[in-house]
Structure formats: C-alpha cells, structure tokens
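Let me give you the structure first, and then I'll get to my questions.
Missing here is one protein chain; the remaining ones are kept as they sit in the complex.
The first chain written gets the first letter, and so on, giving A, B and C; residue counts start at 1 in each chain.
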Amino acid sequence: MADPLDISQRKKDHLALCAGDKVGFRDKTALFEQCELVHCALPEMHADEVDSRVELLGKTLAAPVVISAMTGGTDEAAKINQDLAQVADELGLAIGLGSQRAMFERPETAWTFAVRDRAPNVLLFGNLGLVQARKMSTEEIQGLVDEVGADALCIHLNPAMEIVQPGGDRDFSGGLEVFRRLVEELRVPVIAKETGCGISRGVAQMIRSTGVEHFDVSGSGGTSWVAVEAHRADENQKALAEELWDWGIPTAASVLQLRGLGVKAIATGGLRSGSHVAKAVALGAVAGGLAAPVLKAHRAGGIEGARVFLRGVISTVRSLMLLTGSRTVAELQRAQMMLGPDLARWQP
Amino acid sequence: MADPLDISQRKKDHLALCAGDKVGFRDKTALFEQCELVHCALPEMHADEVDSRVELLGKTLAAPVVISAMTGGTDEAAKINQDLAQVADELGLAIGLGSQRAMFERPETAWTFAVRDRAPNVLLFGNLGLVQARKMSTEEIQGLVDEVGADALCIHLNPAMEIVQPGGDRDFSGGLEVFRRLVEELRVPVIAKETGCGISRGVAQMIRSTGVEHFDVSGSGGTSWVAVEAHRADENQKALAEELWDWGIPTAASVLQLRGLGVKAIATGGLRSGSHVAKAVALGAVAGGLAAPVLKAHRAGGIEGARVFLRGVISTVRSLMLLTGSRTVAELQRAQMMLGPDLARWQP
Amino acid sequence: MADPLDISQRKKDHLALCAGDKVGFRDKTALFEQCELVHCALPEMHADEVDSRVELLGKTLAAPVVISAMTGGTDEAAKINQDLAQVADELGLAIGLGSQRAMFERPETAWTFAVRDRAPNVLLFGNLGLVQARKMSTEEIQGLVDEVGADALCIHLNPAMEIVQPGGDRDFSGGLEVFRRLVEELRVPVIAKETGCGISRGVAQMIRSTGVEHFDVSGSGGTSWVAVEAHRADENQKALAEELWDWGIPTAASVLQLRGLGVKAIATGGLRSGSHVAKAVALGAVAGGLAAPVLKAHRAGGIEGARVFLRGVISTVRSLMLLTGSRTVAELQRAQMMLGPDLARWQP
Partner (left out) sequence: MADPLDISQRKKDHLALCAGDKVGFRDKTALFEQCELVHCALPEMHADEVDSRVELLGKTLAAPVVISAMTGGTDEAAKINQDLAQVADELGLAIGLGSQRAMFERPETAWTFAVRDRAPNVLLFGNLGLVQARKMSTEEIQGLVDEVGADALCIHLNPAMEIVQPGGDRDFSGGLEVFRRLVEELRVPVIAKETGCGISRGVAQMIRSTGVEHFDVSGSGGTSWVAVEAHRADENQKALAEELWDWGIPTAASVLQLRGLGVKAIATGGLRSGSHVAKAVALGAVAGGLAAPVLKAHRAGGIEGARVFLRGVISTVRSLMLLTGSRTVAELQRAQMMLGPDLARWQP
C-alpha cells in the first residue's frame, strides 16, 4: 500500500502544478478551434427564454456545466472542495470530488471530501481510480459514496499516468469486470471517466456493454497528467513521461467518437470557456466540465473568484445558445457547425 | 426608451473606433483569400467594352459596389452621409444610411440623414434594426423611409451586438413576423441585413419565406461590432464580448451559403478592395459593399479621398472583369474560381 | 505608336528590375513545392544511359530546357541574346528572343536580335505580343521571323501587364483571329505564350481550336510583370498594380490545366532549378524554361556564368530522370508523383 504521507504530498504538488502553466499539452489542443458554431442571425426568442437546463443523473442542472474532479485529502483540498461545491450548488452546476483513494487509505482525511453541508442539493460525483476499485469490495466503495453523499461515482481510468508515476500501478487487467460488478451492485450510477487522455469509440463500446451509460471523456488538450508526473519523476521515468507528454485523444475528438452509441458524454479536458462548453455540447456532449481554470480562479479570487468565473461561463453558454438559435440544450446538441479536417477525421 | 444623448455619444464612439484599428476580427478573415479567380489570358474585348453595370432594386449601378450603412444622428455623421452620397451618385454606386433609430427617437436629427439634395439619383437604402422595427408601426417606418427618400429599407439583424451592448435589446422574438408585415405593407422593398456576423442558409430560407428577396450578408472578417461594444462595455459584458469577438460567419462563406436560393445577395463585411468585390460577385453576390475603408478614406482625405478610393475600387473590379474574360457582371458571377478548403466547406 | 526612346528605356528598366529581387510574386509560388517526384531506388540503368533528348518544333534538344524570351533592342540586350544563344547552342537547349516589337518599330535595332552567327543550330523562338501582331500584316511578321532566323514564333499574351502599364494597349479583341491567320499564313509554327499569369484550360482550348499546338504557359510564381510595371507606374496605376501584383495561375497549376488537350506545353515562370524543370515535365510539360535565373547568372558571371548555371540545370534534370527511373523524357512525363492539395485542385 502506498505511503499515506506520500499521497498527501502528491496532492499538494498536483494542485500547485495544475494551477501553474507547466503541465499543459505541448503540441496538442483539445481541438475546439476546429469546431465552429454557425451564427443564427434570427434567434426568434427573448434572451431570457433560453432554457439552458439539462437533466443529468436524476438532477437538473441550470446549465450544462460541470466542475471536474480535482482534489481531497488535505486542508487546502477541503477548502477548495467546499467553496467550489457551494458555488456549484448556488449556480446549479455539478461538481466532482477528487479521488477518494486518500479517504479510503487515511479515513482521518474523510472530512476534506465532505461538502454536503455547504452544498446540500448539488449534483455530486464521487471519484475512484479503476485500479483502486479493483482491489476493493463493493461495500467499501459504497461506503465512500455514502460518506460524501455522492449522486454518482466516477471510476477514473488513467493508465498513461500510472505507468509514468513513480510506484504507479501497472496492472490494468480485469477493468471491465469491475465496471460490471459496480453497475450491478452499487446503489448509485457509475460514470466511466478518463483523466486527460480521452476515450475512444472502441473503449466506450466495451464499457457500455457492462451497463455503464455515462462517460466523462476527459480528453487531451488541457491538463496533462503525464506532464504532472514528469515533474515528479526520476530520471528513467522522466524520459518516458517526456515521450508521452502529449499522449491522448483530443477532447473534442473523443466527444465525436462517442456519438451514436447511446451514451451520455461529459466533455472535460482543455475546456477554457463557455464557448468550449457550447461546442462540446454541439459535438454531442450532454455537458462540459472544467478543472484547472476553476482552480486558478479560486486561487486568484477565492470563492468569489470562482463564482464570477463560472457565472461568465454560464453566461457565454447561454449567449451562444441564443446566437445559434438553440432554445434548449437538446437544440444546441443539433446546432449547425463546421468542422476543420483535423477534427472531422475523428468522426465515426 | 434609450437616453438620446447616449445614442449620440455612441455614434461618435462608433465612428472613432471603426476608423481605427482596434475593432477588427482577431483570428478570422472574411475568407476572400480562400477564393482565387482564374486568369483569362485572352479576354477578346477592349477594356472599355467591359460592362460593369448592374441592376439593383430598380436602379442601374455603374459597378457592383455599395457604400454600406454607417451613420447618422450627429453633425459629423451628416457630413459623412452627404459627402459619401454625393460620391456614390457621381460614380453610380449605391449607398446605405446608418440606423435611422436616432432620427426616430430624436426627430431633430433627421437632417443628418438627408442626402437627396446632394445625391438626387443615387440608389439609397434606409436602415433600421429589427428589434426597433418590431416596436414601430409600419406607418412610422414608412415615414422614416419617405423622409430620406430611400429606395429600399435595410432591416438589420444584430443579436450578437445587442447582447454584449450595455442596455442592449434582448428580445429577438417575432422577427419573422416583422419581415412579413413590412414586405406586405411597406411601399419600398426590404433588405435583410446582418451587421458583421453573416447570414446562414437556414436563416436566409426563413426570411426568404416572408417574401424578402434581398440580403446584405454583412459577414465576419471586417469590422467586429462585438469588438466595438467591447471597448465600451463594463467589466461583466467585456468578458462576454472578448469571448464573442470573432463570432460569426465569414463574409465569403455567407455568400456561398446563399447560392441557389433565388435571392440577391449583397456582400459586406471585410471587403477591402476591388478584388474582394470581384470575388464576392464570382461567389454569387450581386454586389459588394464596403464601410470602414470608405470611412477611413473620407477621414484621411475628405470627399476627394473617398472619391479616389472608390474610383480605385471600381477600376480594379473592371480590370478583374477583363482579366477573367467577363464582359458583364452576370459573366463575372459565372467566372471560374478555385476555392480553398476553409471556404469550400461552406458550400451548400 | 509608342515613343521609340521610351521602349529602349523600358527595356533597360526591365532588365535591371528583373535581375533584382523586387519583382517576385508576394504570396504566390509556382506551386512546384506541391509536387513531389517519387524516388526509384532501383533505376536499372547506367547514369549515362539516361536519354534526356526531346524533339521540339523539328529540332532535337539535348535536354528539355528552354531559355525563355527576355530581351532585345539595346546594346546590353544584344550581348545577352548573343551570349545566351551561344550557350544554348553549345548545350543543345532552345532559346527565345525578347519581343521583336522594338525591332519592328526601330529597324536599326534589328542587330540586337541577331544571334544566328553565334548560334547556327539552336532552336530559336521569335517573339511578338498579340496586341502588336494584330496591327501587323503577316508579311511584316514573317519578315521579323526571317530576319532573325527563328524556327517558331511566340505570340505573347499579356493583358494584366498592358492594363497596368502607363500607355499600355487596352484592346484585346480579335486575338483568336490573329492566331488563326498566323497559323494559316506564317511559314513557321506559332507558340501561344503568356508572360507570367498562366494559361487556363479554357483559354488553351480556344487557342487550340485555331490550330496552335504549342503553348508556353508562363505562369505565376516567378517574375511578376505587373510588379515590374508597378515600379514604373504613376500613382493611379500603381494602386491597381499593387492589387494585381500576385494575379495569375501558378505555373505548375497551368501545366496541369493543359493535360489531355493534345498540346505541347512549355512550362515557364518561377522555375529556378533542374528540379523544377523535372517536375514540370512530370506534370505534363514537354520542357521547362527559365528567364530571370539565367539573366542573373549572366549578370554575375558573364557567358561562363550562364553556361555553368545551365549545365547544373541539365545535370539535375538528368539526375532526377535517373532517380525516378525514367530512361527517356517520355518516361519522365509518366513518372509517379504526389501532389499537395493546393496543386491537385487545378487538375482538370
């Protein structure tokens, strides 16, 4: 089992690195610049008629915006989780907690994941790595979900990160079986989530076959977790991490890959604005999520900074719904767009 | 109702900003560089045989060139309108007045739109925003048309601009109904006109169904009205304006989108030369229009500056007609061209 | 009739400008970089077995290389014509004289076009503008041909140049009729030749119908004659020349346009090396021609400079024949190549 202290230090390092500018992809973007929404000069509605609500996992969001899973396990993490959860609740967004592995291995850190006091109604996602979940019983996992009051559980896939991480897990077998078990036995829905490398059509089909209906593609172009680990790796793994720095499927491409599979896709990874969220939805996602930009806004301006930033995101999404003539999110999903060749290539 | 003073100040700000270089699109062009006219080495005509005349809205232009709607409401505006109208009349071009909302709300500024003294024969377009027209009776609108002696009325669409503008209108419902009413009741033809974001095929079809036959696509790539408002916006709206700065359909793309709909398209937005006018016509427009470049020429050299600039535009158009072997504008509309992929994508 | 002195001065200006670096196309190339010949690792021949000879207009060239029409009319021009003709004769290439209009209007300059003493066997092209030829009788034209002992006559098309040239000809009517007359009445074959703007498929078909079988596409990407005139133009025409600076069909594109018409195409305009010549042939030309680079080599190193430069061109052509496994020029015309999208678009 990993050294708890180590986990705590890793989390701190992660936050500091992700709030900086040294862990972005180098020559790869999320490909949103290859997607252009088409202007509708005649929206035929009042701006306030725009209905940006979206049903997700049994709750209704005010806009298709998610604060992606980030942290937990330290005092700093607790503050972030609580502030962001409160803002999400206020604004009607969803929020994901960071990996609850810390909380499982060091139960005394459980409080850093507790946000229900500050965010009683928010749509809340728990989070656990597939490699960890594999070693745990369903009851143990259900315990983690219950303790934070999560509405659904993200099972994150991160093979690229694990193999460059000092002491990372290297056994990725039996993953499908875990999904099958959790879909059957867990009392909340499961979301299959990547962590910056995207989900291909083939992988989505495999996971879909276990009964999972929700995916967070977490594609390439934003925070590169391989890059994060590169900064912490020893000489040998550093070389590998340099090679894999830009590895992964760009987020917009991954959303395209999942079209027509009958799944609900959340698009995270490299979304930086409401335009990206709107494009992600037009490409087929049910919602778009952001992590690092929210973290930065919170670092710079505390809870109010995060609030202002996210209000701006929502406002841009709503404006773009109006300007594409989309009265509802369902209409935005059918909005006309022009795809550049680098993105179009990924269409199934 | 908006504060009249405010309107007057806005007009002044607009002119100053549009004559400068801070309100262009950032990463978007009108896409004329993606359209190449094919040289005809054997024109088989005398240069003077080139017939660049075009019939438009009951009058005959000497060349397919329009001075786009710009201003009104202030002393400076009056001078611009009168000088440019005179030049248009001299050279046989069309000209559009700026939005006559000012004149409706402050009848004492009506004289600043009056150009018939100086331009008795010019093809003259009145101008009114769709959101304003919606609140006015047809008689009030007919009054504005009559007072300036316009041959047709541009109804401009500007949702992007309205939503970033402090105090902008936010109700865009009922627009089609307005077009239907005006087509039926107004005594001059109606032109549906955007203001820098372009018109998509779908929107054109909707408006066409109300009986409107003329469109000014006013696409992206030239003056960005969102950018103009960004310079005047408060903190909140500034963020949105930054996001939407480059929003819109590039002008050349919008012209392509309207092909085959049986409408007459005027191409404005980002045309900077006679080459752009010629390309716009070859792409399917009946004429090309320019605003900011004419304003700049007038600012720099007064009426003579505008005259010289526009003569150059006409001369280039005529030269390119010769060099594409086009004896008439109708032939130029069928001239051979090569489209780059970023433009070709927009072909219906 | 133009002022003779003026013609003489123009010729001097032309040479100086063309030997400099201010008259190239700005944002347009001849598109040879969009054509890649495919390496043949197993040529199965001795390098000396490469047969680079080509039959053209009744003579046999040692390699498919032409020194394009450049000059005449001045002492400097005479020296250039004679030196280059001698080198062409030595190396077995073809050479074109500059426009013989000067010689017609000022018979005392005829000697500056006389190269047969120094180049008794070279394949020699006379040269006359279509607009001049139109005003001359066939006998007058035959006289010019005979006086220089030309094997064929290039009739050059240059409408773009004429319309930006101070006092340029503006009547381009009746051109086809001139070709028809000359094909019938002249005792040497006629070559239809552009002067830097290229020949489209449509134009080639029209001219082909008069009986002309040879074309020098003289496309865009090398010396821009509009640019040359821009340097000499007055204010008004300068603006037009700036607009038209890059006008024309890139040379490689023009060669592609003429495929399958049953004509022999010489490719000139922007060829700078033997690689360009080889690519031009692979694209369908019977030979490639160079003007400005030969002029520069002659300026820098006299007759020996031109000789060394042209030997290098031939040597590269022969090397590329070997490296594409082409034993003959006919095989090089069928060599495998990969076209980039900007060139492929021009395929008929």
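FYI, a residue touches a chain if its C-beta (ideal position, glycine included) is under 8 Å from a C-beta of that chain, and two chains touch if they have at least 3 such contacts.
What you see is a predicted model, and the numbers here were worked out from it, not measured in a lab.
Participant: The complex has one chain that is not drawn here; which of the drawn chains does it touch?
Facilitator: A, C
Participant: So one chain is hidden, and I want to know which residue out of C:49, C:140 or C:304 touches that hidden chain in the complete assembly.
Facilitator: Once the missing chain is taken into account, the touching residue is C:49.
Participant: One chain isn't shown here. Among C:40, C:176 or C:261, which residue touches it?
Facilitator: The single option touching the absent chain is C:40.
Participant: Using the document's definition of touch, tell me which of C:9, C:60 or C:315 contacts the absent chain.
Facilitator: Only one of C:9, C:60 or C:315 touches the chain omitted from view, namely C:315.
Participant: Check the options A:125, A:309 or A:346 and report the residue that touches the missing chain.
Facilitator: In the complete complex, the chain left out is touched by residue A:346.
Participant: Give me the chain A residues in contact with the hidden chain, please.
Facilitator: The list for chain A reads 130, 157, 159-160, 163, 170-176, 194, 197-200, 202-203, 206-207, 220, 236, 239-240, 243-244, 247-249, 341-342, 345-346.
Participant: If you put the missing chain back, which residues of chain C would it touch?
Facilitator: 38-49, 273-275, 312, 315-316, 319, 322-323, 325, 336, 338, 340-341
Basically, only the chains that are shown with their structure count from here on.
Participant: Could you draw the chains as nodes, link the ones that touch, and say if you get a line, ring, star, complete or other?
Facilitator: If you draw each chain as a dot and join those that touch, you get an open line.
Participant: Which chain, with its centre taken as the mean C-alpha position, is closest to the global C-alpha centre?
Facilitator: It is chain B that sits nearest the middle.
Participant: Could you put a whole-Å number on the gap between the CA centroids of chain A and chain C?
Facilitator: 62
Participant: What whole-number Å value describes the gap between the mean CA coordinates of chain A and chain B?
Facilitator: Comparing mean C-alpha positions, chain B is 44 Å from chain A.
Participant: Any chance you could list the residues of chain B touching two or more other chains?
Facilitator: Residues 341.
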